[in-house]
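Note that this complex is displayed minus one protein chain, with the remaining chains in position.
Going by the order they are written in, the chains are A, B and C; count residues from 1 in each one.
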Amino acid sequence: MSPQGARLYRAEVLVRFAHCDPAGMVFYPRYLEMFNNLVEDWCREERLPFAEHAPGRGWSLPTVHLDVDFVAPSVMGEVLSAALRVRSLGASSIALEIVLHGPDGALRVRGGVVLVLMDLRSRSAVEIPDDLRTRLAAFLE
Amino acid sequence: MSPQGARLYRAEVLVRFAHCDPAGMVFYPRYLEMFNNLVEDWCREERLPFAEHAPGRGWSLPTVHLDVDFVAPSVMGEVLSAALRVRSLGASSIALEIVLHGPDGALRVRGGVVLVLMDLRSRSAVEIPDDLRTRLAAFLE
Amino acid sequence: MSPQGARLYRAEVLVRFAHCDPAGMVFYPRYLEMFNNLVEDWCREERLPFAEHAPGRGWSLPTVHLDVDFVAPSVMGEVLSAALRVRSLGASSIALEIVLHGPDGALRVRGGVVLVLMDLRSRSAVEIPDDLRTRLAAFLE
Partner (left out) sequence: MSPQGARLYRAEVLVRFAHCDPAGMVFYPRYLEMFNNLVEDWCREERLPFAEHAPGRGWSLPTVHLDVDFVAPSVMGEVLSAALRVRSLGASSIALEIVLHGPDGALRVRGGVVLVLMDLRSRSAVEIPDDLRTRLAAFLE
């Protein structure tokens, strides 16, 4: 898929009182909750069939790797612009990139998140089926 | 400092109901709260003079980078063994490694955390002073 | 103010993976975060001038009392209907009622929250000024 065709999942994230630490800035584990919420919203809105977002299904999508740069702090009341895309697809793994920009347009957080498709019963990784792979590939950069 | 001389900060972390997700496993942002608590305990017990652990001081120690492998899941009631050491020291930065092992001895989580020494008033990075550098170097691998 | 004239602040709250415990239901401290977010959104949207929602102002609005009935559990993926109103106004205190209903229309949570208007510098309660009292009274049941 050409870069022109790549889709981005975009959302806005309000920095809340509940996210902020005594320095008045986002406490970094709360950024990871934002990341998880973004993946959840993306999966729900795109109807990706994972147990975390549709209880009762047979697939789970645990996070196996994370790498994050906290470039600049965010403060209460700011609305951050989030963008999510697929960086690469493995046999069972989905590597995402999530970036958060401030209302000033400057980068605040850039993160890579690797998820693995798991069968809930066998608790082992399973290959991403073709139809799902096609839908995920639309978000490949 | 020779490897023999390197100190490790060790602690135990109980996996609580509050940490676990609907799959009964630790929700990954809660591991990052565990990481933050470990750094906090280490700083407090070693009397490292950061604002996060001693309000009113002029230095802060924000987290600027994170990379984590979630190797195997942990479930409620398990007591994890945590170990923290200093991986490297920059002019203003402190790179830590934190590992969590399960009661079975197997690796559960391995993370790198980079902190930067900041002046609270100027909000800019400051050089790690010599006496603090010496104390941190005791934890260098 | 007649009951007909009383305003309600209404919002929708998605039950997320991050809210749920190993039983797959909302972990009750997460309901209290939902409550805090609702009060925050109400204050921001109504431009009520509290420090929690507009950093730098001189007033804070800490929670001093809470009483909550958890009537029925909520599960991941449900969209709850929230309604907030003012139950009573004291010299410095604001008593709110917050109710959450499920998509089935049944009551899930009913809570009372008492806030007190505080001066940030003196850290003491201050009387609710007349103009603010008038605006809050519009939400009196």
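Going forward, a contact is a pair of C-beta atoms (placed from the backbone, for glycine too) under 8 Å apart; a residue touches a chain by one contact, two chains touch by 3 or more.
Keep in mind that what you see is a predicted model, and the values were worked out from it rather than measured.
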Residue of C:Glu45, C:Asp69 or C:Glu141 touching the missing chain in the full complex: C:Asp69
Sole contact to the chain not displayed, among A:Pro22, A:Gly58, A:Gly90 or A:Pro129: A:Pro22
Touch residues of chain B, complete complex, unshown partner: 16-18, 24, 33, 36-37, 40, 44, 52-55, 75-77
Chain C residues that touch the omitted chain in the full complex: 22-23, 25, 27-30, 32-33, 36, 51-52, 55, 60, 62-71, 73, 120
Residue numbers in chain A that touch the chain omitted from display: 17-18, 20-24, 27, 29, 76
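Basically, only the chains that are shown with their structure count from here on.
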Fewest touching-chain hops separating chain A from chain C: 1
Closest chain to the centre of mass proxy, which here is the mean CA position: A
Most widely separated chain from chain C, with each centre as the mean of CA atoms: B
Angle (degrees, nearest 5) of the CA superposition of chain B onto chain C: 180
Fraction-based call for chain B against chain A, same above half, different below: same
Chain A and chain C, separation of their C-alpha mean positions in angstrom: 29
Centroid distance [mean C-alpha coordinates] between chain C and chain B, Å: 35
Length of the line joining the C-alpha centres of chain A and chain B, rounded to whole Å: 24
Per-residue overlap in chain B, given as positions that touch at least 2 other chains: 22-23, 27, 29
